[in-house]
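All protein chains but one are shown in place.
Chain naming follows the written order as A and B, and within any one chain the residues start at number 1.
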Amino acid sequence: MNKKGLTPKDFISIGIFTAIWFVVEFVFGMLGYIHPYIVAAYVVMLPLAGAIPMMLFYTKVEKFGMLTIMSILIAIIMFVTGMGYLGAPITILSGLIADLIAKSGNYKKFPKTVLSYGVFCLWICANYFPILVTADAYRQDLVDAGYSAEYCENLFRAINPHTIAILLIVCFICGCLGAFIGKAAVKKHFEKAGIA
Amino acid sequence: MSAKLDPRTKLYMILVVSAVVMMSATTPLLWGVRIAMTMIPLILLVAEKRYASALRFTILYAIALVLTFRFLSEESTGIVESLLIGYCGIAVQFLPALITAWYVVRTTKIDEFMSAMQRMHVPDGIAISLAVVMRFFPTIKEEYASITDAMKMRGIAFGGGRPSKMVEYRMIPLLFSCVNIGDELSAAAITRGLGGKVKRTSVEELHLRVFDWLLILAFTAAAGIFVVFKYIL
Partner (left out) sequence: MSENFIKIKHVHFKYKGSEKGLLDDLSLTIPKGETLLLTGASGSGKTTIIRLINGLIPHYYQGDLEGSISVAGYDIVKTELYELAGVVGTVFQNPRSQFFSVDTDGEIVFGPENIGMETGKIKERKQDIVSEMHIEKLMGRSLFELSGGEKQSIACASVAALLPEIILLDEPSSNLDQGAIGNLREVIKRWKAQGKTIIISEHRLWYLKDLVDRVIYMETGKIRHEWSGWEFAAMDSEKVRSLQMRPLKVSDILASDFAGSDIQTQEISDGVVLKDFYFSYNRKPYLIRKKKFQQNDEGLSLCIPKLTLPKNTVIGVIGHNGTGKSTFLKCVCGLEKDCHGIIETDGKEYKGKERLKICYMVMQDVNHQLFTDSVQGEVLLSMEEEDKERCDQILQSLGILEFKEKHPMALSGGQKQRVAIASAIAADAKLMLFDEPTSGLDFCHMEKVGGLLKSLADAGNTVLVATHDPELIELCCDYVLCIENGRVGYLRVVERS
């Protein structure tokens, strides 16, 4: 059955789950403006909060392309909502790799799914990309744009080339951790109800 | 004559606005350009008779601008001010993109959008998925409203004080609804021929009219000014 490639139903599922994931991300993303450390904490919050829908998503499509297309959609949405396109290649790349990992486990093996979701979550770090690549210019930009020096100071203390590695690792770990929580929620509700 | 734009013009507007949003304004001239650019989608919203959202955005943007310029500066510290500065800064920074995106999403029909995607040689699958994303935001909103009503009625809006329950009680019913709706939606779409081998047609004929070209020109100029003044001069 699964040999046919993505069907229209799959494309619709991808659309639905992208919408849900984006709403989740948007809600938590709003918190980031309270304090720059929260921006850094995205790597913890988003993988955990998004895990439940994503784990359900993994059981719904189970075909190559599901994560790649989702990441393309996320890149497009991020671009449309003004988050820039610097991070787009990273987003799509992490989606593609995540897809390949999940495919190697036929979208059924849970350990592969954990790994795959961990990698998928790395796109969150793509949001930090402008901060890293154009650090000085970006900082000046922020100050000019009316951010306080304190906010910038904190932002750069939290996110800079030294911390990015840590952020990436934390993001990956939280992704894996989230996968377990998400899977538990899927088992508790959706499998028990017979729709996953 | 209506102010109906070609969806490709709208996409181009988004492209330019989000690029400009990333380059912050440093001089009064650039601020002027940026504010002018924000005015365009606002005017377009009015032209489409979406007065309420146009008004809301204008007020929001104006407040953010005034606050940023008048009261806050590099030296501001303290909880309240840094909170305020965070929000105002972000509002001033990203509202132009948000307004443009809002305008585009609200005034572009799914059909026009699919047709534009096809014209730009975007694969059908991605076009379908994106169209579903657009259609699904209002659905999520509706479902979520019903769920929060139900939560209020049962007095579990705060999950008994446990954050994990707060998330669970919101997320689980929402996912159940979305999955069900998705199933029914797919069935209905497929029985009406979605995903066939034939090339899709569209009744929305796309033409770039004079007005479209004018806007494209204006936005290109704005982007040009930004690049020239920020990076060359």
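As a working rule, a residue touches a chain if its C-beta (ideal position, glycine included) is under 8 Å from a C-beta of that chain, and two chains touch if they have at least 3 such contacts.
Just so you know, these numbers come straight off a predicted model, no measurement behind them.
Asker: Taking the entire complex into account, which one of B:Leu11, B:Ile35, B:Leu60 or B:Ile110 touches the absent chain?
Answerer: Final answer for the missing-chain contact: B:Ile110.
Asker: Just to verify: which one of B:Ala36, B:Leu55, B:Met120 or B:Ile156 makes contact with the chain not shown?
Answerer: Of these options, the touching residue for the absent chain is B:Ile156.
Asker: Given the full complex, what residues of subunit A touch the hidden partner chain?
Answerer: Contacting residues on subunit A, toward the hidden partner: 1, 9, 188-189, 192-195.
Asker: So that we can see where the missing chain sits, which residues of subunit B does it touch?
Answerer: 109-111, 131, 134-135, 138, 142-143, 146-147, 149-156, 168-169, 172-173, 176-177, 180-181, 184-203, 205
In this section, only the chains that are shown with their structure count from here on.
Asker: What whole-number Å value describes the gap between the mean CA coordinates of subunit A and subunit B?
Answerer: 19
Asker: Which residues of subunit B touch subunit A in the complex?
Answerer: Touching subunit A from subunit B are residues 14-15, 17-19, 21-26, 68-69, 72-77, 81-83, 85-90, 92-94, 96-98, 101, 104, 125-126, 128-133, 135-137, 140, 167-168, 171-172, 174-176, 178-179, 181-182, 185-186, 189-190, 194-195.
Asker: Under the touch definition given earlier, write down the residues of subunit A that touch subunit B in their complex.
Answerer: 6-9, 11-16, 18-20, 22-24, 33-35, 49, 52-53, 56, 60, 65, 69, 72-73, 76-77, 79-86, 130, 140-151, 185, 189-190, 193, 195
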